[in-house]
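Shown here: the complex without one of its protein chains, the others still in place.
As written, the chain order gives the labels A and B, with residue 1 at the start of each chain.
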Amino acid sequence: MSRASTDVAIVGGGLIGAWTAFFLARRGQKVTLIEKGVVGAQSSGVNFGNLRLQGRFPGQYPLSLRSQELWEDFEALIGEDCEFEQTGHLYLAYDEDERTKLESYAQVSESYGLSIERVGLTDLRRRWPWLGERAIAATYSARDATANPRLATPAVARAAARQGADIRENTRVTAVENAGSGFILTLADGDLLSCGALVNCAGAWALEIAERFGETAPLFPAGPPQFVTEPFPYRIGPSVQAIDGSVIFRQIPRGNIILAGYPRTAADPQANRAPVPPVKTLAAMKALARVAPMLAQCHVIRVWSGIEAYLPDMIPVIGPSETTPGLFHAFGFCGHGFQIGPGVGLCLSEMIVDGATQTPLGPFSIGRFRSGPTVSDKFRKEFD
Amino acid sequence: MTEVVIVGAGPAGIAAAELLLAKGLKPTLIDEGARPGGQGYRRPADDLALDMNRLMGSEAKKYASLHRRFDALVAHIDYRPGTLVWAIDGNTLHLLREGRAETIAFDKLLIASGAMDRVAPLPGWALPGVFTLGGAQVALKDQGCLIGNRVAFLGSSPLLSLAAKQYRDMGAEIAVLADTTPLMAKAAALPALLAAPRTLFRGLWYMGALLRAGTRLLHGVAPIAIEGTNRVEALVLRDSQGCERRFACDAIALGYGLKPETQLADLAGAQFAYDADFRLFLPVIDGMGRARPGLYLAGDGARIGGADAAEASGLLAAHAILADLGQMQDVASTRNLARRVQRLRQFQRGLASAFAWPKAQIASLPDTVTLCRCENVSVGEVRAAMARELGPTEVNRVKAMTRCGMGRCQGRVCGPALQEIVAAGAGNDGAAAGRLRGQAPVKPIALAAAGDPA
Partner (left out) sequence: MEPSKALFRRVAVRNGAAATFSFDGTAIRATIGDSVLAALLQDGALVRRLEFGGEPRAGFCLMGACQDCWVWSAAGGRIRACTTPVSDGMVLFAEPQLPAAAHD
């Protein structure tokens, strides 16, 4: 048993934890990141890889845009490639109601400075001739991008380590206690770690820590059914999403088409399993063949899902604890955490080092659940 | 009536279906192949002028008998050839037949999914003209074709001499039969091989026949490369004396024994354990073939044992199903069957050391060698990913970082070699390197299989 101390302990080696460690270490903080498995293995590593800007929760735009700058600068910041591609994102409407919804999304996006193109039927067919007959209109956001989630988190964690962060994989936290103005963590091997600040970004496992300090959130695990096809000639530039949520897909330059679909599927964080029911795979296959008929004979070669943490209002918890000074939460990203990951890490590092961040994070307070959870439309759409 | 579904119409599946039918059940027999018999006993097309008695040699009688029994059976069971099981969800099998997805529910599931060749990569192994040893036999039995005119047989397997003899008899020139295991290692494994003297004798006889015919037979070779531009031109190797030798040839059959096709067992919820003799993860089964309640595994898909063991283990699994359905089974006869299966599989364990999987040769492959044929990932890319800080030490993580094993075949071909590269890179044994987890679809399926998108 050994006893060590650090300025900040981060529990959870996902994308959020890795970026937080990176920015804190860059600010000269002594950081220890503790991960029960290996970094980026859960939702950070198995998600769809979308860096979508259009159509986000309005209150999230300042954070999202800040985050996108970091993604755009990934190679310079991190020193590795994560297959970042500024592919653009195409939002499809199938009827007039959906077109109206697209328009309202577009106006929100534009009010935050994002540039959104309205694409009518004729241009839609001309610019993306592989599109099926069903879409009647679309909005296109050129700044939206994609990256490879399997590569991103390990790369950020390595960069954090180069800045001096201690990355401890295969290490479980068995107990957390307040100690003076800080905390003491007991690790599975019996080691004790004392720290001044504690970041809880443990994803689907985050309540284990929050509830020790008398606060909670209606968090539950789930995962999106996803699949990938064999390589196919590279034709589909942007990532494409039907606004009814039936399908979201992208093609990587190697040729594979990656698809995520709704409704999401059950996941078991204890058994560490998130099996994809074949009926959901079939439904997603059908939906993809409808949007892009040229893919009808293209083969699906692998399906997967992962364990993501969801909240019924479909926005995450980000910010300081309301019970315990020095404790910060960032969890429950509801399948939309990949894009904002770097921004969240940056904001957390500012809150810890500077005492505050300029990015507004009010809507993400953990305290919002005290008056009972609100259920968003998105939630109703994405679950069955 | 209880729905018993058998997947795989090789010797194991056919024997099981026969017993279940005799005991009053009407099993469903699903087979990916168009014709019954599995890979080893595959029935050739009626229109092919092939003398199966000559080709199958001492196995001809068994082969003919299996197909006679199948013919007597087929009208009384629900036989579904040309049908892929692509996913398993609870008690539902998801099938693909004639390009369309469909399902079938089961109460008891017997998976007899057979085996495929286990392959050790070497420079040039993705060139046209290089086939698996099993593939070389399929070309002959299924298509009446030789894979080339002048064929080299490389690997370590008793089937090398069998296939080489078949090829020679059918008019091929044998460039060389090169076995990577030294002769001494084979001699040392003799006691284990005596568990099945008939099979041992057969193997020696084939080898003798080849020697008498003047075939070059080398033991203890180290493969160097397959040479050629756009197709195989030569096999280069180092012989047991350390001399580099080049054998001109236009085709190569690669065989390092077989490995069970376990993807379906994985999706059906079987547990796996590492087997240090075979250096493979194998599904965990009891003495009757039970993997978990309602799931039974038999044949080479459970444990490599050959056709005789497959048939006996198929019968045994059928007895287990009947017993689990409350039918009394004759204790003495099931015990004898279990002993027979045990003995035949023990023999294969002996073979696994007599014809060793060349783990050291794989671990020392040059960086430039293709490891994953599907995704074009080299040995060096895997090593480089592992050597980084926070680098992976387990095969699934290596796959996530490098795409090795992520392609169309889902690691069927590169999996065993990847395991050795990872074990060597991480300095651990094969068990710690882990196994590639099975994921649906078991084989590629077109989007259109889901139905008309309208």
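Throughout what follows, contacts are C-beta pairs under 8 Å (C-beta built on N, C-alpha and C of every residue); 3 or more make two chains touch, one makes a residue touch a chain.
Keep in mind that this is a model prediction, so the values were computed, not measured.
Peer 1: Can you tell me which of B:R68, B:R100 or B:R231 touches the chain that was removed from the display?
Peer 2: B:R231
Peer 1: Touching the left-out chain: which of B:A72, B:A105 or B:A126?
Peer 2: Touches the omitted chain: B:A126.
Peer 1: Please output the residues of subunit B touching the missing chain, sorted low to high.
Peer 2: Listed in rising order, the touching residues are 32, 34, 39, 45, 47-50, 116-117, 126-132, 134-136, 138-140, 142-150, 170-173, 230-231, 250-251, 261, 373-376, 407-409, 412-413, 443-444, 446.
Peer 1: Considering the whole complex rather than only what is displayed, give the residues of subunit A touching the chain that is not shown.
Peer 2: These residues touch the chain not displayed: 126-130, 230-235, 237, 254-255, 294, 296-299.
We adopt the following convention: only the chains that are shown with their structure count from here on.
Peer 1: Return the distance between the CA-based centres of subunit A and subunit B, expressed in whole Å.
Peer 2: One centre to the other, that is 41 Å.
Peer 1: Provide the residue numbers of subunit B that touch subunit A in the complex, in ascending order.
Peer 2: The contact residues of subunit B facing subunit A are 86-87, 89, 92, 94, 101, 388-390, 392, 397, 400-401, 406-408, 410, 439-441, 444-451, 453-454.
Peer 1: Quick one: in the complex, what on subunit A touches subunit B?
Peer 2: 38-39, 41, 45, 132, 150-151, 154, 157-158, 161, 167, 169, 229-230, 275-279, 281-283, 285-290, 293, 295-304
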